[in-house]
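The complex appears here without one of its protein chains, the remainder shown in place.
So, chain A:
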Amino acid sequence: MDTHSDARPVLEGPDIARVLTRIAHEIVERAKGADDVVLLGIPTRGVFLAQRLAAKLEQVTERKVPVGSLDITMYRDDLRMHPPRALARTEIPGDGIDGRLVVLVDDVLFSGRTIRAALDALNDIGRPRAVQLAVLVDRGHRELPIRADYVGKNLPTSLRETVKVLLAEEDGRDTVLLGAKQPAP
């Protein structure tokens, strides 16, 4: 992992677990019981966070919480600026999202463009009662009028820095790294 050599951890494994527990409680509190909550993670790491959050919610509410994934690749506004990306899985839980409270889950909130694309994608899938957003890290620098409802950690950054979330499911360990941007090769 030499690309992360000069990066320093801002959240470690236990912090991430605590943060998710807190967000789960906040969701239950705001939704007054969370009986109609559907969690949709944005691939890749948002999906793992959504699954972890669902497990926490089940502990709190003692009910099964539907969890799925929402791939936003085809709704991106920068599609024409890169070669086409490989698609990820969109998996909507069986009962759909109509009339439910959808909580989008992502790892890092940055420009807000991903979330804009996710809102467009949701539009083609159904009509939720409300949509909320949970993120592990909010690093600022929004380019659209979008904000998160549940934030794991507010992390003031400069545009010369990178924020990288590593999760056990994908990367073998849990940590959030703040590093300097690598010059383009």
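Following the convention adopted for this analysis, a contact is a pair of C-beta atoms (placed from the backbone, for glycine too) under 8 Å apart; a residue touches a chain by one contact, two chains touch by 3 or more; residues count from 1.
What we mean here is this: contacts and distances are computed from a predicted model.
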Undisplayed chain, where the name is taken from the UniProt record, one of "Molybdate transport system ATP-binding protein", "Polyamine aminopropyltransferase", "Peptide ABC transporter permease" or "Aspartate carbamoyltransferase": "Aspartate carbamoyltransferase"
Contact with the hidden chain (one of A:Lys64, A:Arg89, A:Arg147 or A:Lys181): A:Arg89
Residue among A:Asp36, A:Glu58 or A:Asp120 touching the omitted chain: A:Asp120
Residue in contact with the excluded chain [from A:Arg8, A:Lys32 or A:Arg80]: A:Arg80
Chain A, residues in touch with the chain not shown (by the definition above): 71, 74-75, 79-90, 120, 124-126
